[in-house]
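Note that this complex is displayed minus one protein chain, with the remaining chains in position.
First chain written, first letter: the chains are A, B and C, and each begins at residue 1.
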Amino acid sequence: MSKTLNYTEFRSRIGDLRGKEYWRSLEELSRSDAFDDFFQDEFPQQAIPLQKGVGRRDFMKLMGASVAMAGLSACSRPADAIVPYVNQPENFVPGKPIYFASVMPLGGVGTGVLVESHQFRPTKIEGNPEHPSSLGASDAFMQASVLGLYDPDRSQVVRKMGDTATWGDFIGAVQPLLKEAESNGASLRILTQTITSPSLGAQIQSLLALYPGMKWHQWEAVSRDNVREGSRLAFGRYLDTVYDFTAATVVVSLGSDFLGDGPGHLRYARDFMSQRRVRRNTTQSVNRLYAVESGMSSTGSVADHRIAIRPSQMEGVARAILAGLGGGGAQPQLSAEAVAKVQSLIRDLQAHRGTAVVIAGDEQPAVVHALAHAINTQLGSIGTAVRLIESIEVAPVNQLASIQELVRDMESGAVRGLIVLGGNPVFDAPADLNFTRAYEKVPFRAHLSPYYDETSLRSHWHVPETHWLETWGDLRGHDGTVSIAQPLVAPLYNGRSAYEVVGALIGGLDQASYQAVRSYWFGRGATEESWRKWLHDGVIAGSAPQPAVAAASAPPASTATTPAGGIEIELRHDPTIWDGRFANNGWLQELPKPQTKITWDNVLLVGPRTADKLGFTAEERDKLSNNLETRFAEVEYRGVSMRLPIWIVPGHAEDVATIHFGYGRELAGKVGNGVGFNTYPMRFSDALHGGSGARITMAAGPTYPVACTQEHQSIDPKVVGERGIIRSASFEAFQKNPDFAHVGQLGSRPGEHDESLYPDWDYSNNHAWAMVIDTSVCTGCNGCVIACQAENNIPIVGKEEVTREREMHWLRIDRYYRGDPDDPQVFHQPVPCMQCENAPCEPVCPVAATSHSDDGLNDMTYNRCVGTRYCSNNCPYKVRRFNFFHYADYDTPALKPMRNPDVTVRTRGVMEKCTYCVQRINKAKIEAEREGRRVRDGEVVTACQQACPTQAIVFGDMNDKTSHVAQLKAEPTNYALLAELQTRPRTTYLANIRNPNPEITPAVEPDTDHH
Amino acid sequence: MAIGKIREGLYGVIAEFNDPQTLLTAANQARESGYTSIDAFSPFPIHGLAEAIGFHKSRLSTIVLTMGVLGGLGGFFMCWYASVIAYPLNIGGKPLNSWPAWIPIAFECAILLAALGAVLGMLALNGLPMPYHPVFNVRRFDSASRDKFFLVIQARDPKFRPEEARRFLETLGPREVTDVPW
Amino acid sequence: MAQIFHRSANTLSRVTIFGAIFIAGFVLWVIGGIVRSPYVTNQGVHREQPVPFSHQHHVGGLGIDCRYCHTSVETSSFAGIPPTSTCMNCHSQIWTNAEMLAPVRESFQSGRPIVWSRVHRLPDYVHFNHSIHVTKGIGCASCHGPIDRMNLVYQASPLTMEWCLDCHRAPEKFIRPREEVFNMNYVPKNQSVLGPELVKLYGVKNKTHCSACHY
Partner (left out) sequence: MAKDEKPVHELRPESQAERIPERFIPVPTIEPGHSFSTVTDHISTIVLRKRTPIGWLLGFLFALGGVGILTISMAVLIGKGVGIWGINHPVGWGFDIINFVWWIGIGHAGTLISAILLLLRQEWRTSINRFAEAMTLFAVAAAGLYPALHTGRPWYDFWLFPYPNTMGLWPQFRSPLMWDVFAVSTYATVSALFWYVGLIPDLATLRDRANKLWVKRAYGMFALGWRGSAKHWYRYEHAYLLLAGLSTPLVLSVHTIVSFDFAVAQIPGWHATFFPPYFVAGAVFAGFAMVLTLAIPARKFFRLEDFITMKHLENMGKILLATGLIVVYAYAMEWFYGLYSGNIFETYMLKNRATGPYASMYVALWICNGLAPQLMWFKRFRTSTFWLFVVAMFVNVGMWLERFVIIPTSLHRDFLPSSWGMYHGTFWDWSFFVGSIGLFFALLFLFLRFLPMISIFEMRTMLPEAQTHPEHEEAH
């Protein structure tokens, strides 16, 4: 029931409020644009129809058109305002960005960031090189959180039963419960997500101390219970495991996607890949990765050997490995060749005791974790490549048990009040608990969350939560290092942080997060200068816990139960919208999933064999996939039945279906509402990560459009091969013939045999910007794609437009398979603009809207473009992007401050493309010129390069022979895409080199067919 | 002849014939008998008629040629100037003066100007447009655009005597002979 | 057959034809004029300001250096508009209760900024950087004109692309010694000799490729 609220009504309502709360909030309100929207929009009671914002865009296109039409006639501009400060802040230079260190939470764990701030408006996130979990790299979630910050759909007022109220009201309303909680037991509960923040932890502890009748529960949908329980099985207590892949030569992943997901994955990816950068003179062996998993993960996609098994077989494999190391010969129930692989895997591990690591995935059962610990102990890797530390959480608990207890008590009526600090349990609690029903039995329900979401709707009280860029705080990194989070901007939508709420519960309405954090650390010996240093560095040096000494106890007795047969379901959080919390983030929605390249959806992922069994024939797949469509499949799993679009992933284990949860939100916001399918109903507390016994049948009826950004029907491998798009070899083959990338008909190296009738342009007395991308170390994690989007104001287009193949990403990651569809090799190839010296796009432009700069950049001049699209047609790499409609969102005021002021926002009807971040180049050149020097190597860092966790992208000046990029260009493995077209690309690639186990794949002669 | 001025007296004497052959013969005789300012009118071009009334060459070819050459050079110059002088840009690594690329435009410009030259030149030389002309005063002249053929001896002809001219035309086997007033 | 048209039609038709050609040409010429006129470029248009700040008085008269107020001109793309506090540095001492300065004091007390109206405005797709131009010896006056003689500031140059190109193509015509950049009354002696020297000295390049300004 949404009611609209007119101004007078609002006046009358706030008229009889008293106290400084009200004044404070009104001041805040009246400052933010949001305030105006607040009146214009219908009162935000989440009655927003399930529209995907496309209708709105359509309207904007019309407006945009008329605006553009008006723009055609040059008319005298009205004077526009220019507003200086009254008192200009210290060390602030107008027109120059400032960088602040902070830390971003995800699943409770922090990753250090540097935030670029223009006029004190955060516009871009970079990784903090000082921070152990980042080392300067950043992932999609970090990059996209800028959009999350400005998201106009965020909740903007305190609500009581959905109607607007004030912070004061809320605090007032809690008081009676607090009274109660002083005496009688466990009447008031708080539910949080995983918390590693020391100061927030301390606050909660003191809160609990203050109110004995209060109880603290934790629930994080992306559950790491198995990790905790695994460590307890092995060591008797909760320990966290930190890996050092720089010290690892053989790595076995038991269903772990440590390169693409989970705490510290950025650091892990960097460390791991640092061991496989094969260069001309690499002699010492590179590391080797075995991936045992069901679905295809980023880790699996770069593994040297991948063993696709059913989830239920994982324990067997783990036991076999452990037994094998102990000399025992337990056989996993696997196919013959899989068993063979496991055997040579074991031998490989034995050969590398002390430097071999086995790592189990968060989704794996606790016992697998325990076994992994045991194996690592066996291998003697604990202390070398594996480090054990005391849990970084404030209060590690079995969160499943915790929420189960909460639900039980709510059902029994024991719970008088529940304050949910963050999270969305109504949406993401295990289905069988029926959290909602229990929740609605609680007489006082308050919810702190950034959106007015499913849980808020069922709560009496809703308090808008601050974005992490708006509040003070502190967080531990994956290795326990603490960072202080500092706000980059005052709360845009007058939200409250958990610190403030807890503080308010403790007493004192004005317990600001700043005081909370500061007092905590000053209570622990912080001084002004140390505090300053922490803020500046973004880390508290030496705050990481010391390694815990512990040995894994003997492997516990098998708990393996024989699977119920049928198809096994693997449940995972979504790779781009996580547990659903990012559902309203358009950048993440439109970000192609790393392996499937699907956007705006979650689908039922199965392997080719399974598809055949289901009667979904290859021919039909091809026919449908031409038009980006697929059929529905009926999934019946433990009484739940659901229709999901089916999708085939090569390499996906047989008889396993992977389902991502997080989609199908109803109250996510204009962008995320009703996108995808809600699969949480399949999540049972005894099988959080899936189970067996599912029945899948192809459903008749209409097909379903899937917005997949890469044509995925079986491409004749010859096509990819003979075109030399991907060139790869084993490390052995490389050592035999470092030139393998240049044999056969693709012989010519960049710069060889590309004579032209025309005299060459001379770039020698200028810079010659160039890029090299190392395909061996790219994990396809998408960090670069979305970093580019954030840096260059790239719009999103919505699912419909993506299905029309009109996505706008300047940088895409092409994914190719090679070999057996059931056990393929996967190749990731990031494709930005090649910046060809003989750019085919330029001579065909009738208005010279695209031309070459003195530095050899392939410039695109938006304001000159009339939009004939000829350049795009003539681009062999198809990297040009056209604004078919008015994609850029001009109408939402809230999003304006988010844009990068150094990059033009493109209007409808113009072409755009990767510019090598020319704004950064020009900035660096101007700096250098001002200091009368040449631009230094590494001074210009493109957005994609900066984000890349594995440093696969290197950018610089080719003319400077000492530059990193120039050296890589000299590498034997350096090759250009479609070099035979004489386009002379400035972007080149290093061929893909893997290190397979000769036992499994005997070293072939360097493959000349370059699949 | 000056247009639009009201003149006194006759413009000339005109004879109407039924078929092209007679007109052609008549025109020849008129010329041979010494008349210089004569003109013939027919519903379609008759070969030899112009020569018969003593009209030989038109300067059209020269006009068209000059226009064509101008157009060609102009087009080429425009391309060269724009790309080499006015705003030199590195376009896809091609040289500034990629002259082969200028040829199509030079060619088109040549054709365009030549064609304009031909049409406008023809009209100008013919003194068209001229919606008003004395011969339109002749009652039956509208059939000059249908099926009849006319021969006029103009008054300005030094040898012109109205009666003589009339008599002379009568001898040529016309359908009828009439005066053409100004 | 009677005449269909009057005699005058002959003259009329000619006049129409040549008239049409003439008018077409004239219209084009006029349009060409309009797009370069102040009506379009805002060249020389005075903007009313909340406070009638006179550069003539402060710069010409008192000889205050540009950088006193436009602090970031040497370091940033944006020259900077002085905060109210800068005005108050002096005006807390002198003219403390001049009627003219009431808005300044008001702003300083209330903390509400003075809303000036912008005089020089480039489109969003043009990226101009003050610091590099100043460093390379392009004087303020070269673009902003005789600021020291302006009572209310107006836009001295057309700020059209062809105008920018005049200098980007031939910087030697406009470049001046760095120390003279902020000198409003600088008169070059023998620019023809000095210009090329400075261009060499400061390593100035003719930047006419698109991404020099558009990106």
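Operating definition for what follows: contacts are C-beta pairs under 8 Å (C-beta built on N, C-alpha and C of every residue); 3 or more make two chains touch, one makes a residue touch a chain.
This structure is a prediction, so every number in the text was calculated from the model and none was measured.
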| item | value |
| --- | --- |
| Chains in view that touch the one left out, judged over the entire complex | A, B, C |
| Residues belonging to subunit C that touch the chain removed from view | 1, 4-5, 10, 13, 32, 35-36, 158, 160-162, 165 |
| Contact set of subunit B toward the excluded chain (per top definition) | 19-21, 24-25, 27-29, 32, 39-50, 52-53, 55, 58, 60-61, 64, 68, 75, 78-79, 82-83, 86-87, 89, 91-92, 94, 98, 101-102, 104-105, 107-109, 111-112, 114-116, 118-119, 121-123, 125-126, 128-133, 135-136, 141-147 |
| Subunit A, residues in touch with the chain not shown (by the definition above) | 58, 61-62, 64-66, 68-69, 72, 626-628, 710-711, 715, 719-720, 722-723, 725, 801, 804-807, 812, 814-816, 829, 831, 840, 843-848, 851, 864-870, 872-874, 876-878, 880-886, 908-911, 977-978, 981 |
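In this section, only the chains that are shown with their structure count from here on.
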| item | value |
| --- | --- |
| Between B-C and A-B, the pair with more C-beta contacts | B-C |
| Interchain centroid distance [CA atoms averaged], subunit A/subunit C, Å | 46 |
| Distance between chain centroids, defined by C-alpha means - subunit A, subunit B (Å) | 80 |
| Numbers and ranges of subunit A residues touching at least 2 other chains | 851-854 |
| Multi-partner residues of subunit B (at least 2 other chains) | 87, 89-90 |
| Subunit B-facing residues of subunit A, complex | 756, 758-761, 836-843, 848, 851-854, 984 |
| Contact footprint of subunit C on subunit A as seen in their complex | 74-77, 79-88, 93-96, 851-854, 857, 859, 861-864, 902-905, 915, 918-919, 922, 926, 929-930, 932 |
| Subunit C contact footprint on subunit B (complex, rising order) | 3-6, 87-90, 129-132, 136-142 |
